[in-house]
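Only one protein chain is missing; all other protein chains are in place.
Chain nomenclature is as follows: A and B, assigned in order of appearance, with residue numbering initiated at 1 for each chain independently.
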Amino acid sequence: MIEFEGVSFRYEGSESYAIRDVNLEIRRGDFLLIAGMSGSGKSTLLRMMNGLIPHFYRGEMVGRVLVDGLDTREASVAQLARKVGLVFQNPDNQIVTLRVDREVAFGLENLGVSREEMISRVNYALSKLKIEHLGRRPTYELSGGEKQLVAIASVIAMKPEILVLDEPTSELDPFSAARIVKILRELNREGITVIVAEHRLDLFAPPSNRLLVVHEGRIKFDGDPREVLYDDPYPLGVKSPGVVKFAKTHGVRGKPLTVGELLRAIVG
Amino acid sequence: MFDPLGMLEIFRTGYAESVYARLNPLVKFILFAVFIILPLLSTNLLLQLFSMLAQIPLIMMSRSGRRVVRSLRASMFFILIIILLNYIATNSIIFSLSMVVRLLVMIIASAIFMNGSNPSEIGDVLSKLRVPTSITFSFIVALRFIPVLADDFMNIVASQASRGHEVERSGFIRRAKSLLPLLIPLIVIAIRRAQQLAEALESRCFGSGKRTSYISYGVSFSDFLALIYAIIVIIVGVSLATLPPSFPLLPFR
Partner (left out) sequence: MEFRVGKIYGIIGPNGSGKSTLLRMMNGLIPHFYRGEMVGRVLVDGLDTREASVAQLARKVGLVFQNPEHMFFSESIEEEVSFGPRSVGMEENEIGDSVRWSLEEVGLWELRRRGPWSLSGGEMKRLSIACVLSMRPTFLALDEPTIGQDAISKDSLISLLRNLRGEGKGIIVVTHDIEWLEELDPDEVIVLSKGSIYKRGPPEDIFSDIRGLVMSQLMPPVSYIIEDLLRRCLNVRSVRDA
């Protein structure tokens, strides 16, 4: 669905490459977790998936990115945004209207969708995110977690096949974060491809089927999360979740990622 | 000490449920426009007084009584100045009064409009009036971010205060300089927010073509009545404005 072919990118005004020689193929239905230190290139990678790079951010791009066959250097962000929805880190800086349902409808208004269709899609998105009760609330009254849910809803309303999130929970408390993981899991189960860059591996590793570790602009690992998390990824700037640490210290087998799996491994 | 959130009050359209509030926003805007333009048609005191009286039903319909009184009280200072200046300039009490009432009419019109509309409606009206999207949009985004930036500012003040910073009270230059640690972070943060907002909007296809509207406003019987009322007011107003100069109570030119 998304293919990176020999991609490198250097931001205008920067001397070093933000990402280098990236070859990547993201398949339909993946729940891809991208981990790595701040500044490792994760954000750059994500912004290349909907065309923000190279259209919104200037720079030098080598190689090409194909989204369902569309070359991101030629297709516009608007075209790509119909397939790839991007959710960002800061809950406030994505919300532009004064009421939740208007916010969710915003992207649809931009697309010129008819009013009937918009109303049904807004209701769809609000119910998928389980925030129907927030529909008529003013946006400035919401908590950080609620705002992020609204941000995701407003992207989901546009019915993209791929949902990309850049550290969506980094500014949220643990409970709001867990709520978001739960929603993403459900969306993925319903067929939406989910790509998340995150530091909270304890929350995001369990639902993911694939983990990418980015280090200094290069992909240093691409595969089963259990493999790399049990293989000391610390030199790459990634810290394994507490469960892994516990399992390794006590010699538990089976490479569990959650408390449930750990207990099952111990009890047998 | 600081109350930047108090500034919000100006923009808080204290939306109170009322008959007026349920009108179609375009109709509300038309009523608002009528009472801004009408008093300007002439300096005729009768016209001004009529305009003010014609707003009374609207004040009642929008339950703006308290707000109107507050606005008037706040403008007391200006009212007195205007009476004084005009009297000195023209030596005519009637003319001065006329100017004051004109101002009052406009203040009342704003109070009614603000009390009965919410910002989103105002944004919708602007776009319906074919105001360029960039302007309408900037208006809504500004309203959306005022509370956010106000919070940012509070946090900046707290952060800097925790470093021992105090705003100088004496000396213009010293005062300005002591505001830098508060203003620069605010500007940086505002720009960063704008930047992130821009990429989020881009990612939701903003500006990519013709926009449709999620909200639609119906037209009801009350809207018809309101428009008829507006027409009557205009007709009476225009006739008052075009009265022959020999009519009593008109100021001398």
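Simple rule for what comes next: a contact is a pair of C-beta atoms (placed from the backbone, for glycine too) under 8 Å apart; a residue touches a chain by one contact, two chains touch by 3 or more.
From a predicted model like this one, the values you see are computed outputs, not experimental measurements.
Screening B:Asn91, B:Thr133, B:Asn155 or B:Ser220 against the full complex identifies B:Asn155 as the residue touching the chain left out. Residues of chain B in contact with the chain left out of this view: 1-2, 152, 155-166, 180-181, 184-185, 188-189, 192. The missing chain lies against chain A, touching residues 36-39, 89, 143, 167, 170-171, 173-175, 199, 202, 234, 237-239, 241-243, 245-246, 250, 259, 262-263, 266-267.
Methods note: only the chains that are shown with their structure count from here on.
Put simply, chain B touches chain A in their complex at residues 118-120, 140-141, 143-144, 147-148, 192-193, 196-216. If you check the complex, the residues on chain A that touch chain B are 47, 50, 52, 56, 76-78, 81-82, 85-86, 88, 90, 92-99, 101-102, 105-115, 118-119, 122, 139-140, 151, 154-155, 158.
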